[in-house]
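Rest of the complex left out; these chains stay put.
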Amino acid sequence: MLETTLCGVTLKNPVIAASGTFGFGAEYDDFFDVGKLGGICTKGLTLHPREGNPGLRVWETPAGMMNSVGLQNPGIPVFLERELPRMRTLDTAIIANVGGGDLEEYVEGIRLVSGAEGVDIVELNISCPNVHEGGMAFGIDSDVAAGVVAAVRRVCTKPLMVKLSPNAEDIAAMAIACEQEGADAVSLVNTFKALAVDIHTRKAVFDNVTAGLSGPCIKPIALRMVWEVARAVHIPVVGIGGIATWQDALEFIMAGATAVQVGTATFIKPTTMLDIIDGLERYCANEHLTSLSTVCNILGTVPNCNILRRIP
Amino acid sequence: MTSPSPACVEGATVLAQERLTEDVYRLTVATTTGGTPGQFYMVRSWDREPLLARPISIHKMNEDTVSFLYQVCGRGTELLARLEEGGEVTLTGPLGHGFRIGELRGRIAIVTGGIGIAPTFCLACMLPVRDVTVIAGFESTPYAVAELLTLGVDVRVATEDGSDGTRGFCTEIFDPPAFDTVVTCGPMPMMARVAQLCAGAGVPCQASLEARMACGIGACLVCPCPTVQGNQRVCADGPVFDAAEVIWHA
């Protein structure tokens, strides 16, 4: 019932573990059979290993959290050698999330990763707010993003999904630019650039000053962005941002998402994604839906949306 | 001792909540999940707010219960302190790697600061009484000490306000050469000092570190401990590290 096709790849269901929140998949295997998931996005990978950011890396906020991990990862070669083989035993779709400090690192990284057996989809991360060079710098302006996508597209032999930043100047224009340069899907949102101040030290909490906000608090904004993007492009959209229940996931699907990713909510309860999958299954059964695609983007078809189609 | 594999237990029953000092409590919960000294649980007794669970070490345990010794210092621990007998908590654990007990030899010093006594308590209980000296510092009123004394453990107390034991920091009454191995848990500056003293004296030292956590199981990388081998995860690679490998002032 929940089987979903995402740029040619068959997923058991539309529920995917979000990058950076699920390690390389093995960590959560102690708690549940991660093979039940639709897919797993790896921690953000870069061609060269990275130590990540110094200082505090996490801070709680109302119904959310800020993180400043800064793409700590062992580098793509080590990933391919050590982590990928283990991931392949997990029996779920593998989505390699790739970041980079400059265009060349992106291109080389994606060339390597997309050539590897077992990687099903490449998720191009131009939206990490926690690194100084690259990352989100490529995800604000649509023209800049288009350049990266075009370059990466030439070397990527796997379906290419571009992960968008909610900090983009115009998220719909950004998605259109990605589609035009050959992206097979877009996923959104990454974390929101946010600030926390330690009033005692009178400094920013994070060494980088700003950090990325995720969790239930961002859901209403993320959902709006997914809806805007789904109306703007013809490629599949993967919805991300604060999803914690099956109802949340269904809202994203109704707003136009083909699949969803769940990040922060897994920290709250390791088996959150299983609960979401179960809930969606029950929903389909109760509503006599043979597939979630029946309700996907249904918001685009109801009258109250049409009214707004003309409004910028 | 191999670590038991962790579980997520929803609705574990609170068997006891004891208030030991102004702001230190002991919570005993019915669970068979156990663990080893130095391991911890992600604990929550609330529904949606705050968002994240709180890492709390195993303070005591047996086949059917785990106890936590905790200090109220913010929203989460305040909510824990509101629990009453019969209440419920959600536990994920036991998590992380505890003290490497096999490596503890000869005269063992356990040097703790404040609530750092929580995880070392159950370690002390497992070791031969005559081998162990606990050197425990507190700001003011000590806790958990009386019970160790009852068990026959040699405990030396330092308090910052002099209200009990020696006035000052525990590091001032800790003489590394008198010991063959050292275990430490407490505030970072204190542990850094202990590590430095141990390094100077050539005494091996295991330190149990703290870091803010999100997942608690090694997936999110928000809890780095800078070591000579690069960033390690406090939750999954620790919380107990070889003090000599930790880069204390990163």
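Going by the order they are written in, the chains are A and B; count residues from 1 in each one.
The rule is simple: a residue touches a chain if its C-beta (ideal position, glycine included) is under 8 Å from a C-beta of that chain, and two chains touch if they have at least 3 such contacts.
Bear in mind the structure is a predicted one, so any value in this text is a computation, not a measurement.
*Asks:* What are the copy numbers of each protein chain across the entire complex?
*Replies:* A x2, B x2
Basically, only the chains that are shown with their structure count from here on.
*Asks:* How many angstrom lie between the centres of subunit A and subunit B, each centre taken as the mean Cα position?
*Replies:* The answer is 36 Å.
*Asks:* Which of the residues in subunit A end up touching subunit B in this complex?
*Replies:* Of all residues in subunit A, those touching subunit B are 20-23, 27-28, 30-31, 43, 51-52, 54, 56-60, 62-65, 67, 69, 72, 215-216, 264, 266-271.
*Asks:* Provide the residue numbers of subunit B that touch subunit A in the complex, in ascending order.
*Replies:* Those residues of subunit B that touch subunit A are 5-8, 48-53, 90, 92, 212-224, 226, 230-231, 236, 250.
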